[in-house]
Structures are given as structure tokens and as C-alpha cells.
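In this view, the complex is presented without one of its protein chains, the others remaining in place.
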Amino acid sequence: MRGLNMSTAVVTAAMMLTSGAAIAQEQVEVLHWWTSGGEAAALNVLKEDLQAQGIGWLDMPVAGGGGEGAMTVLRARVTAGSPPTAVQMLGFDILDWAAEGSLGNLDEVAAAEGWDAVVPTALQGFAKYDGHWVSAPVNVHSTNWVWANKAILDELGLAQPTTWDEFVAAMQAAKDAGYVGLAHGGQPWQEATMFDSVVIGAGGTDLYKRAFMDLDPAALSSPEMVEAFTRMETLRSFVDDNFSGRDWNLASAMVINKEAAFQIMGDWAKGEFLNAGKVPGTDFLCFRVPGSEGTVTFNADQFAMFNVNEGFRPAQQKMASAIMSPSFQIAFNKVKGSVPARTDVSGDELDACGQQGMAELAAAAEAGTLLGSAAQGHAHPAAVKNAIYDVVTAHFNGEYDAATAAQELAAAVAAAQ
Amino acid sequence: MPIQSRQADLRTRLQDLIPKIVLAPSLAVVLIFVYGFIAFTVYLSMTDSKMLPSFDFIGLENFGRLFALPAWNTALVNLVIFATLYIAICTVIGLGLAILLDQKIRGEGVLRPIYLYPMALSFIVTGTAWKWFLDPGLGLENTMHLWGWTSFEFNWIKDRNMAIYTLVLAAVWQTSGFVMAMFLAGLRGIDNEILKAAQIDGASNVALYRRIVIPMLRPAFLSAFVILFHMAIKSYDLVIALTGGGPGRATELPATFMYSYTFTRNSMGIGAASAVIMLMTVAAIMIPYLYSELGAKKE
Partner (left out) sequence: MSAVSQDTAVKTSRVAQVFIYLTLVLFALFYLLPLYVMLTNSLKPLSEITGGDMMSLPRALTFEPWLSAWATAQVGVSPTGLRPYFLNSILMVVPAVAISTVMGALNGYILTKWRFRGDTLLFGLMLFSCFIPFQIVLIPMARMLGLMGIAGTTQGLVLVHVVYGIGFSTLYFRNYYASFPTELVRAAMIDGAGFFRIFWRIMLPVSGPIAVVTIIWQFTNIWNDFLFGASFAGLNAMPMTVALNNLVNSSTGVREYNVHFAGAIMAALPTLLVYIVAGRFFVRGLMAGSVKG
């Protein structure tokens, strides 16, 4: 019965949309790729928030490839002349669309609610274009996490590693004991995610900024970068032979099932652990990739607001306001594994790893070491990101040695600009 | 009877027009939606389009950049390997199964749909199943190990040099049954009297097929080729579902290359250039084929 009601509502709503006449009910159309399981349920919180305010939600979910599918659909929609009200987006995609002049303006609601004061500056860099708010950030994921199976560490008498050498020694000990040292899924974005942390470990935030943000050829081919690639080879030696093409959550499952000791992955992996009934601190550990402590590499999901007809604008503003409301930020991020995009909300309701994440995020924002994740499109445009993927993956799969890889990296980045 | 003939004339002329009127909509949509869009793509390939189409003309620069990309060359080589093996193996298996199935087999009614059904499924549906089956840790290799054959090894999908062959395997799985049906239909269409006459002349079974039956299947071979070639060129879902282009970029095909440059790398100009090269390749193979096929018909 419920399905029937819903589809009737949807049909009516769609008819109103296509007729383009005066809109009786305010509504937003939302393109996103949180299409299944917990994250879709989490987004439903927002939908219900808006419905309580009398704003209809036209759902436009397109899954696939971490948003690739949705971005293709978006292009079709913009070309057809009917952009959605709000689109889930990451990093440079937002700035690129803003540069095309396709995005709306949220300055009014941002000023009224004081977003400037509560959103970390590094994050504002992706939510504002030319000084104007164009999108509303939903969350902040941090990507330089290690997830460890505590049972294995206890069994082998290992402490939580705090330096790169200790980390390598721990992986070696696990490997010697018959476990997989490092659980990893061989997909370009996963390798690039590890690479982010490894670069910081090898050359500090200075190298990271110069190489990934300034795209400085000298930094990209520097000895420190060669060292980073060498460290990737070290990581590769602790990965099992079947890694290629494996989904990240299957790699997490290896840590959960006590087959592997560690996984380097963003905080979304936490959901897999919690879902398997594991408790942070007792069953699994979360800590920053050794060598990258004090730094937080992040990516933030945002809803970019498109230029829509005048009639849709009030609903759009209300949606932005609802996204930024502390209650939604907490409710959503509890499910998603990430932390709120505003630093002024209490993290009491989050689990131990989430609270640690929030504290570190605030500290990093303060210290200026909150850096956009290159692997997740928060350091440079898509063309460069993918060019870096190509080299990192090729090297990880043994096509280049470390020195060649650094040269190739500089060349590929230059060619992609 | 002059009046009647004049009436007949008018009617003939009207009758002459009707077919063209009926054909016109089809022609119009093909001209606009196929050839118009091809023209648009050719134009895009000579612009500096990035995220959205732009109209700044830059000549042939994109083609130069395209061929400087190692991944594009990989994709081209992969397409040659993939298309050749895929078309050859599908044809051999399809023909073989059709011949075997044509031997007064009991249970044909059960076997035929089993051979045919993969064509009904897209790789969005079967992709995960294939991925698991091919994964050494989960699928065939693991199962063989559990059954006690511990030296068994099947890790192509993880191997940079072999992964392209797993694509061939899955693609053959999908289409060979369909090709079988085409050949089976061809075989059933052959007049039995011819075969009987040959057998009376003392021809062996092998000779019978090689000399008489297979040559008579020429039309089926050609239809199969058209279908298989078009599938090979368009293979996209297959790659995404099985390997995502990996390990590394070892299984990139032109279709995946084009999609990723156009839509995920925000390099629409280069993506369009690769599409133009693909279309030219198709044209280079199909136009001579169409010419000989359709030209021959006229006689």
C-alpha cells in the first residue's frame, strides 16, 4: 500500500515538474549516488526533514563508480537544459561546475546561519567559488586511517605502530605468522588512497602540497617522491596475490575475519566493522597511517546547488539550511562513518573512532594540516587525478620501478593539465 | 483503353510515392540521430572541450595527444586481441555445438535454452558472479583447492598479461549460444536430399561437413560476423563488471577509454577524438563488407 501511495505522489510531483506551471508544493530534485543500504537510509533523514517543512523530494539516484555515473547523468541533464536542484558532488567537480556558471548562490542562507565561522577553511575551499557559497557540505571523511585487527596484534604481542618502521615490522610479523599483512583491493582509487598517506609519510605535508596542489614537476619527481614509491613497493610486498580488482569492503572483511592484520582506508570502512558487530578499541583499532599523524587528508560529500528556476529557489535554500543543521549532521554521520562538516557540534553520539576523528579534524584545521585528499579529487582537477591514478596503479602492479614511476608521474601530470 | 491506363499511371505514381513516404521517418531519424551526431562528434574532436562541449576550434591537436597516451595504444591492441579471439572462438564453438546438436539429440529442447539464455542477461546482472568465479581466492581455483587439487591455478583475472583473456571467456559465454542458434538454423535449412546423395557417393562425415555443409552456411557466417563484430566494438559493461579496466589499465578497451576521457576525466575533446578513430575503424571494416554483400545482391 505504501508503495502505491508513494508512486502516486511521485507521478503527481513529476507531472507538476514537467508542466513547468506554477508549483503548488515546494520541492527539490536531488541527484546522488547514495543509493543503497545504510547511506541511502541516512539520506532519508534529510528527505523527511524537508517533508516536515512541506518540501517534496524528487529522488534521482544513480549509482556507480563513486559518482561517475551520476556525473555523466548530470551532464546529460544540464545539456538537456533541466539541471536537478541539488547534486551530490566531490571536491574539484564543484569548482568546475561553478566555473561553467551552472551553480546557484547560497550566500544569504550562509550568512544568516554563519557558515563561515563553523565550516573548516580547507573545506570552504570546495564549497565556495569566487567568494560565494555554492554548495552545502554534508560530512567530512578522512582518508589516512589504518584499520587493524586487534586479536592479531594481541596474539603477536604487537603494540599499535606509531612510526613507519614499526608499521612495516608489524606487517612483517603478521605475515610471518601466516596472516596477510595488509588487506588491499587493487583498484586505482584504493591505491591512490594509500599513496596520499605514504607521500605525507615520506615527504611531509610540504611535499604533499607542492606535488599534489601546486603540481610542481620538481616535487613530483623529487627523491622524496621516489621514497614514497619505494614505500608503496613495501606495502605491495605485504598484500596477498589476489588483491587485484577486489572491492574495498572485501578487503575490510579480511581484517574483520582475522585473515589480515591491517587495512589502509578512509573512515567509511568503519561501517563494515560496526556492521559485523565489532567494537572499536576491543575488536579493532583505528589510527592514522604511521608517518601521517597530525595531518588529516579529507574528502567531503557536498550538495552543490544548481541554477534553477526562481520558483524552486526557496526550497533549494531550505534544503541547504537543513543539510547544515547540527541535528542532520550528527544523524547522518553516525550512519555514514564520517564526521560532521561543521566543527561546532558535539560528537558525543559518535563512536570512539568517530570522536577521535572529530578531535583530530579540529586540531588539523587549526594547525593548517587539514589537506584535501588527492585520491578523492580534493587536491586537483579530475584529469590530473586520473593521470596520477594511472601511474600509481601501474607502479603498484609492477610496471615501473620507483625512480621511473616518479619521472612518469611528473610527465603524466604535465600532460594532463 | 487510354483512360484506364492513365488512371493506372496516376495510381502507379502514387504507389511509387507511398513507400518513400513510409520510409522517410526512419531515414530522417537515422540521418539526424546517427549521422548528425557523428558529425557533431567529429566536430567536438577538433575543439578544446573539457567538461561540457565547447566550440573553440583547435584543429587536430586532440588526435596528437590521443596517440601520445600509452593507455590508448593499450586499448587498441586489446581490441584487436579481444575482437579476434572473441569472434573466432564464438564462431568455432557456435558452429561446433550446432553441428552436435543437429545429430538427432535427445533433450535438445532442454539444452538449447541453456545455451541461449546468457544472451538474455546483461553483465550488470552477471558481472559479480563472473568476478567471483574468476577470483582465485573465491571462485574456481579455491573450489578446486577445496576438492583436493591443490596445484590447480587459475588467476588470469589478477594477471596483467592474462586478464584480457578472461574478458574473452565471459564474452564467449554470453554470445556463443546465440551464434549456435544462427548456425543451427542454417543447418536445419539445408536440404537433406543433398546430404543423402553425398553419403551415397561415399563421403565421410567429416568430408560431408567440410565440403558441403559448411560452405552452404556462408550466409550464417556473415550474419554471425556482423553481430559479433558489433558486440566486440561496443563491449563496455563487460569490462566495467569484470575488471574495471585493471589490473592497472591492462584491460582497457576503446569503448571504456572513450567513456572515461569524455565523462570522468573531463577531456571531452580527447574522448571525441577516440570515438572518431573507433568509427573510422568500424567503417574501414564494415564498408567493404557491406559493399560486397549488398553489391553482390544486385546481380
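By letter and in written order, the chains are A and B; residue numbering begins at 1 in each of them.
What we mean here is this: a contact is a pair of C-beta atoms (placed from the backbone, for glycine too) under 8 Å apart; a residue touches a chain by one contact, two chains touch by 3 or more.
Everything quoted here is computed from the prediction, not taken from an experiment.
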The one of B:Leu23, B:Leu60 or B:Val92 in touch with the missing chain is B:Leu23
Looking beyond the chains shown, say which of A:Val62, A:Ile330 or A:Ala402 touches the absent one. A:Val62
Contact partner of the left-out chain, one of B:Gly59, B:Gly109, B:Gly148 or B:Gly202: B:Gly109
The missing chain sits against subunit A at residues 3, 6-7, 10-11, 14, 18, 29, 33-41, 43-44, 47, 57-64, 66-67, 69, 72-73, 75-77, 79-82, 247, 249, 253, 257, 266, 268, 271-272, 275-276, 336-337
Touching the absent chain: which residues on subunit B qualify? 15-16, 18-20, 22-23, 25-27, 29-38, 40-41, 53, 93, 96-97, 100-105, 109, 111-122, 124-126, 128-130, 132-133, 138-139, 142-143, 173, 177, 181-189, 192, 195-196, 199, 205, 208-209, 217-220, 222-223, 226, 229-230, 233-234, 236-237, 255, 258-259, 262-263, 268, 272, 275, 278-279, 282-283, 286-287, 290-291, 293-295, 297-298
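FYI, only the chains that are shown with their structure count from here on.
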Calculate how many whole Å lie between the centre of subunit A and the centre of subunit B, each centre taken as the average of the chain's C-alpha atoms. 38
Spell out the part of subunit B that touches subunit A in their complex, as residue ranges. 50-53, 65, 68-69, 71, 131, 135-137, 155, 157-158, 160, 163, 240, 243-244, 246-250, 260, 263-267
Subunit B partner, complex, touching residues on subunit A are 65, 68, 71-72, 75, 78-79, 96-97, 100, 186-188, 240-246, 381-383, 386, 390, 393-394, 396-399, 415-416
